[in-house]
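Here's the structure we're looking at; comments come further down.
In this view, the complex is presented without one of its protein chains, the others remaining in place.
Letters A and B name the chains as they come in the text, with residue numbers starting at 1 for each one.
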Amino acid sequence: MLRIEALPEPSRTMALAAPLIATGITILISSLFFLSLGFNPIDTLHGFFVQPLMSLNGLSEWLLKASPLIIIACGLAIGFRANVWNIGAEGQLILGAIAATGIGLFAPWQDSVFLLPSMIAGAIMAGMAWAAVPAFLRSRMNTNEILVTLMLTYVATLFLSYLVHGPWRDPAGFNFPQTALLPYKATFSVFDHSYRLNSSIFFAIAAVIITWFFLERSFLGFRMSVGGVAPNAARYAGFRSSTAIWVGLLAGGAAAGLAGVGEVAGPLGQLSAHISPGYGFAAIIVAFVGRLHAVGIVLGGLLLSLLYLGGETVQLQYGLPSAIANIFQGLLLFFLLGGNFLINYRIRRIR
Amino acid sequence: MDLFISIFTATVIAATPLIFAALGELIVEKSGVLNLGIEGMMLMGAVFGVWAHFSGMPMTLAILIAIVAGALSSLVFGILALTFMANQYAAGLALAIFGGGVSAFIGRGFGSTPVDAVQPIKIPWLSDLPFLGPLLFQFDPLVYLSLILFVAVSWFLYKSKAGLALRAIGESPESAHAVGYPVIMIRYVAVLFGGAMAGLGGAYLSLVYTPLWVENMTAGRGWIALALVVFAAWRPIRVLLGAWLFGGMTILQLQGQAIGLKIPTELLSALPYIATIVVLVLISRNRMAMVLDFPASLAKPFRPSS
Partner (left out) sequence: MPPRLELSGINKAYPGVIANDNISFSVQPGEIHAVLGENGAGKSTLMKIIYGAISADSGEIRCDGKLIKEHGPAVSRGLGIEMVYQHFALFESISVVENIALSMPDRMNLPALSAEVRTISKKYGLPIDPNALVLSLSMGERQRVEIVRCLLRNPKLLILDEPTSVLTPQAVQILFETLRQLAQEGCSILYISHKLDEVRTLCHTATVLRGGHVTGRVDPSAASASKLARLMVGHELEEVSRPATQKSKKPLFEVRELRLAAANAMDTALQNLNMEVFGGEIVGIAGVAGNGQNELAAAMSGETVNSDPDAILLESRPVAHLDAGQRRDLGFGFIPEERLGRGAIPPYPLSENALLTAHRQGMTTLGFTKRHRAKDFAAQVIRRFRVKANGPDSIASGLSGGNLQKFIVGREIHLSPKVLLVSQPTWGVDVGAAAYIRQTLIDLSRSGKAVIVISEEVEELFEVCDRLYVMSDGKLSQSIDRKTANIEDIGLLMTSGAEYDYRETNIA
């Protein structure tokens, strides 16, 4: 008979090993999956996980895609630590992208060096504003933020669709649902014109450093974590839950908004109906894969980004839908959540 | 009059997948478990229903396959959330993403080949009544099934001992365990039922409503179903009314487009989502009234002491 026992203290070894085990099992299952489709698993896995990294362009794309994931996951982790469940980063990203594009295209200071900085500020504020709605409703009316952030994501998507199909559509764009291209001054400069990687990657680095200091060293970060782990202890100590709610949601909103400007002023260069391949949702996985820790988030972001690239590669080479990247994302999160169990419990055979 | 009939019937039909999914989730949440993965389970049901249909199975069997597909996807969630005590939000989200991926993969060859949709049934005499006939008695059988299931779920929750036990588990799994109920097993059954109902809702979309397979065709209905349960404050009758309200909004917005309202369609489409937020706010302000219906242990992991 098997019995589940709680460990007296969380296992540190397992805390490090669990994500690795989860990744390993995901890779194993995906190779079985490819095998069942009649593809050589070694080739497909190579196509999925190795090939994208074998060229400078691949590396550039890898970091380019990892960057929004890492930025958003950093912001979300701050909220998740406090049990504030913002799962609408996708909508906050869209609002950020809309604000940035609006400023980039229509601001009167088109020639100013402040054009891009004002877009960044506008995007962050738009993301925060979108997140402020659930923050206000949760702290004042005790409304569940999960549902509100989600509903607002649909609203944001529809609003974006309205803009690019209607008032903001590029008149010279052959009726495509997209805006005009942003002017040069309204985009991040690339490091090399052959590759799309651009200076917005520095925001990801900054986000990781800030998040690390906030979560591991700041007193506010500590207070928020206490609110997440032991809400009664936070109330007992007089840590306000409304602070945690506001900070948690606004951090996620700001990060998502920042990721939004990184997309439109980076690789995309314009606003279109599909500006994000689900970065806002995938970032939730990144935050969990990284165990809500800044360093873990970097690794998780790089891993998920690789899954996206791999999905594109196998789509091109094997004609499989890119949605299978979602299968692997889902699997990875499943195994990771299952693996967390081993950190706090052990299974023992008795008699 | 004809316009009224067509709006009414279209509303009922639009509400039906929501009723299935939300009634299922209601049972899950009443047992104290929160499964956010309805969207994924609905998509699994939708795609497997179409797959079974295209494989030449009769419609009834195709719907059964969809139900099983929904239930099996919920099992993945159940194992994580119940046996491994994982964070239920994360496990549900993973299921939503996973279901989207798997369904897209399975449906990749289905193109937009239309399905021979389930047809409305003719009820002798009743269907031929003037006004009432087209209003009430010319639906497809699944619409009537949704009403039967509503009655069944209400009866189960409030009249049967098993339903009483389910509500008790949702309030306090610790006490239920102490009294001798197998909490984890009963929660598994609830989760599976929720998955089956979501699968049925998905099948309704792909085999009756649309009727064809389109990637990500649920378009947020899984999340609406989730919101509906909260909207209903965990009461089956309000799930039903809420689903009709939402269905009605969708239809009114379509009608608005048809008669050439000057409001952009996207903004109209956003109305149901905004309405959900408004309702959420209204009910969460009235906590006292919810005390008796809210499953107090919702989304909290439970481990029986050993």
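Quick notes on this one:
FYI, contacts are C-beta pairs under 8 Å (C-beta built on N, C-alpha and C of every residue); 3 or more make two chains touch, one makes a residue touch a chain.
Since the structure is predicted, the reported quantities are computational estimates derived from the model, not experimental observations.
Considering the whole complex, the residue from B:Val68, B:Leu135 or B:Ala165 that touches the absent chain is B:Ala165. Shown as candidates are B:Met185, B:Ala219, B:Val278 or B:Leu292; the residue that touches the absent chain is B:Leu292. When you scan A:Ala121, A:Met141, A:Leu220 or A:Leu302 for touch with the missing chain, the hit is A:Leu220.
Listed by residue number, the positions of chain B touching the unshown chain are 160-161, 164-165, 167-168, 171-172, 174-181, 287-288, 291-292, 296, 305-306.
The omitted chain makes contact with chain A at the following residues, 5-10, 213, 217-220, 222, 226, 229-230, 232-233, 235-240, 350.
Everything below uses one rule, namely that only the chains that are shown with their structure count from here on.
Partner chain A is touched in their complex by these residues of chain B: 36, 40, 76, 79-80, 84-87, 89-91, 93-95, 97-102, 104-105, 108, 215, 220, 223, 226-227, 230, 264, 266-267, 269-270, 273-274, 276-277, 280-281, 284-285, 287, 303, 306. The residues of chain A lying in touch with chain B in their complex are 3-6, 85, 87, 137, 141-144, 146-148, 150-152, 154-155, 158-159, 161-162, 165-166, 281-282, 284-285, 288, 320-321, 323-331, 333-334, 337-338, 340-341, 345.
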